[in-house]
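Here is the structure we will look at, set down as structure tokens.
The complex is shown incomplete by one protein chain, all other protein chains being positioned as in the whole.
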Amino acid sequence: MDINLVFRIAGLGIIIAILNMVLIKSGREEVAMMTTLVGVVIICIMVVSLISKLFDSVKTMLMF
Amino acid sequence: MLLKLIGGIFIITACGLFGIAASNKYRGRPRELRNLRSSLQMLETEIIYGATPLPNAFNNIADKSCKVWYDFFKLASINLNSGIYYSVKEAWDSAIEEKLKNTNLNKPDIELLGQFGNILGNSDCEDQLKHFKLFYKQLEQQEDAAVEDKKKNEKLYRSLGFLLGLAVFIILV
Partner (left out) sequence: MNAGYINDLLKYVPSNLRGMLEKLPDNIKTHVEEIRLRIGRPFMIGGCGKEYFLGRNGLESVSSQMYIVTEEDIKSAVQLISNFSLYSVEDEIRNGYITVNGGHRIGLSGRVVIDNNKVRTIKDISFLNYRIAKQIIGAANKIAGYIIRSPDTVYNTLIISPPQCGKTTLLRDLIRQLSNGLKEYNFQGKKIGLIDERNEIAACSFGRPRNDVGIRTDVMDSCPKAEGIIMMIRSMSPEIIATDEIGRREDAEAILDAINAGVKVITTIHGNDLEDFLRKNSLEKLSKDLFERIIILSRKKGVGTIDKIYDKEANLIFSIDDKINNLQNKQISS
């Protein structure tokens, strides 16, 4: 388990939150929405390998 | 680790600078439009009260204008005097083409100015005055829009660039 990943996700989260705020303030709600979505997707991609690992370990646990 | 950090700083500054460049475009436009308006007011005085012929009038106001408009009116004056162009419109358009493409003005601004060149010098004082008044109105609208845009976008682009740089750094690290 890599603690770095947690920090990265946290950092991205903060940045996307700020971006979101700035964009909404300048009246671009759609763009703000898109950035949030993109952020979520990027984070999903980052954690997808971990989730698959989790599934694998659950699988092996149930299989034995 | 150190290498990563240096690369990261590069990425962040690059993105930040991009953002600042984009925001400058919004900051400069209202100023340039305002300067244009004051230059044109001088031109109006030259035309209505001085009845100065356009080549001289352009030259005179160029000397009193700021950088961008100095270049523009100087060139317009030179164009008119050169004898290559057969109407104000042509000389005006070529000056626009040459001097205003790389400024903060956007396309509608330039189109508006181009249309103005169409009527310049083409009629008597009274008519010119009317066209000037109309043009000020239009210019004012553009200016208001530019100020609005500035308010909306200047800060946005600056922080956007910076934040995107940061995001890229975090994703890549």
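For clarity, chains are labelled A and B in written order, and residue numbers in each chain start from 1.
In the analysis below, a contact is a pair of C-beta atoms (placed from the backbone, for glycine too) under 8 Å apart; a residue touches a chain by one contact, two chains touch by 3 or more.
Keep in mind that this is a model prediction, so the values were computed, not measured.
The chain that is not displayed touches the following shown chains in the complete assembly: B. Among B:Thr13, B:Gln41, B:Ser123 or B:Gln141, the one in contact with the hidden chain is B:Ser123. Of B:Leu80, B:Leu113 or B:Ala167, it is B:Leu80 that touches the chain left out of the display. Even with one chain removed from view, chain B keeps its contact list with that chain: residues 47-48, 51-55, 57, 80, 83, 86-88, 91, 121-125, 127-128.
Here is the rule we use: only the chains that are shown with their structure count from here on.
Note: centroid distance chain A to chain B, computed from Cα atoms, is 42 Å. Listing the residues of chain B that touch chain A in their complex gives 152-153, 155-156, 159-160, 163-164, 166-167, 170-171, 173.
For chain A in complex with chain B, the residues that touch the partner chain are 4, 8, 11-12, 15-16, 18-19, 22-23, 25-28, 42, 46.
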